[in-house]
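For this depiction, one protein chain was excluded, whereas all remaining protein chains were kept in their positions.
We just call them A and B in the order they show up, numbering each chain from 1.
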Amino acid sequence: MDIKEIIRPDNLVYKRTPLLTDATLSYCPGCGHGTIHRLIMEVVEEMGIQSETIGIAPVGCSVLAYEFMDIDMSQAAHGRAPAVATGIKRLWEDKFVFTYQGDGDLAAIGTGETIHACNRGENITIFFVNNGIYGMTGGQMAPTTLEGMKSSTSPYGRNNKTMGPPIKITEMIAPLPGVHYVTRQAVHKPGPVRKSKKAIRKAFEVQKEKKGLSFIEFVSNCNSGWKMTPNDSNIWMEEHMFPFYPMGDIKVDGKLVK
Amino acid sequence: MTEEIIIAGFGGQGVLSMGKILAYSGMMQEQEVSWMPSYGPEMRGGTANVTVILSDDRVSSPVLQSYDSAILLNQQSVDKFESMVKPGGLIVYDPNGITRHPERNDIRIFQIEAAAEAARTKSPITTNMVVLGAFIKVNPVVDFENVIKGLRKSLPERHHHLIPKNEKAIQRGMEIVTEGKLTS
Partner (left out) sequence: MKELALMKGNEAIAEAAIRAGVDGYFGYPITPQSEVMEYLMLQKPEERTGMVVLQAESEVASINMVYGAAGTGKKVMTSSSSPGISLMQEGISYIAGAELPCLIVNVVRGGPGLGTIQPSQADYFQSTKGGGHGDYRLIVLAPASVQEMADYVDLGFELAFKYRNPALILTDGLIGQMMEKVELPAQKERTNKFDQSWVITGKTEDRERNIITSLNLVADLQYEHNLKLQEKYKKMEEDVMFEKIECDDAEFLLIAYGSSARICQKVVEIARGRGKKIGLLRPQTLFPFPTVAISKLARRVKGMMSVELSAGQMVEDVKLAVNGKVPVYHYGMLGGKIHSPEDVLSEVEDKFLGGY
């Protein structure tokens, strides 16, 4: 069979969404960011809302997210994405506005902005990628680093007594009345990827219906920061991260389900 | 013509609002005006003072160390501001509670028994208007009609039913102000 016979539209089983640019992803091979970027852009494409969507890139590994997503985007100072999103959404109520933040950005330096944007029920979507480490700056301890987990600033493992325990910020913001939809997902296997995409779609639908804030935590890996192979990091994530950060919906239609 | 006035007393005596009505009155006669309060913790009940300047020209410094006239409503204010009145200027003060009265010979000194009048009429809320009446009587920098217009501008609409009462208090102040030095 000739290759040209194979490359035919009716043989197409998967194609990259045009909402991802041609730029080469700057993420490490095996990292979850690329998959999450793709899923968000696929949903934006499927909903036909590219011309109404504004994304906020944080400080962290995804600081250059706007290089990869073909939508209007604003960079934000470290931790301030929810405030930046608030400013945009308040003046453009009908646009879709999302932030894309890491654990250091959202749960350490930006805790105040996160909690208050959630509490005000800003009609935005927060995508929170939790890999338990500062990836961009080279593997320092994050607010979500597990007890005993080694990082460059907790080289003997996180000591809960002196460093504080890891923070479950998703469970913290879920009870706030302004928050409408909260779920925790992953993207390390086809099943979770499909579930994640459904969650992203739901989050944008919540925004469309102006029901309040939607919040998705993606528990993800950082094979470089964790100093593992991509496959090992995914296994380690299932064995260690998932028990502490359990998968599934936390709040649906404004009601806590967990 | 420029008139530089200091009004001082306890917080709650209506010092700031009196100054505001005076400033509005100046506006009503097409003057330039400035109203500069002392602000800060003293807003919560200590001493309060406000500098009001009425001028036919652009107002320069709102911060002054000497004044054409002074309206003084407690002892601290008398002690602080008496010496800052320019020679030839005037002081209007309420002798109620004053133990050391103004004593300068190079300025004119007037008393207004506003607190006593308020006690007599059981209307403490218009005390500052009695003082204002006394002031415009002895120092007619603003016309009575313009003060009433200023009052109308200064008071929120929902308080306009109080205007006749205030007007009466101003007139009363004009009647009962007296001139001369008192000694303790």
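In this text, contacts are C-beta pairs under 8 Å (C-beta built on N, C-alpha and C of every residue); 3 or more make two chains touch, one makes a residue touch a chain.
On a predicted model such as this, the values are computed, not experimentally measured, just so you know.
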item	value
Interface partners of the hidden chain - shown chains only, full complex considered	A, B
Touch with the omitted chain, as defined above, among A:61, A:88 or A:219	A:88
Positions on subunit B where the hidden chain makes contact	20, 23-24, 27, 32-37, 39-40, 58-66, 153-154
On subunit A, residues whose C-beta touches the chain left out of the figure	49-54, 56-57, 63-64, 66, 70-77, 80, 83-88, 90-92, 95, 112-113, 116
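Criterion: only the chains that are shown with their structure count from here on.
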item	value
Whole-Å gap between the CA centroids of subunit A and subunit B	64
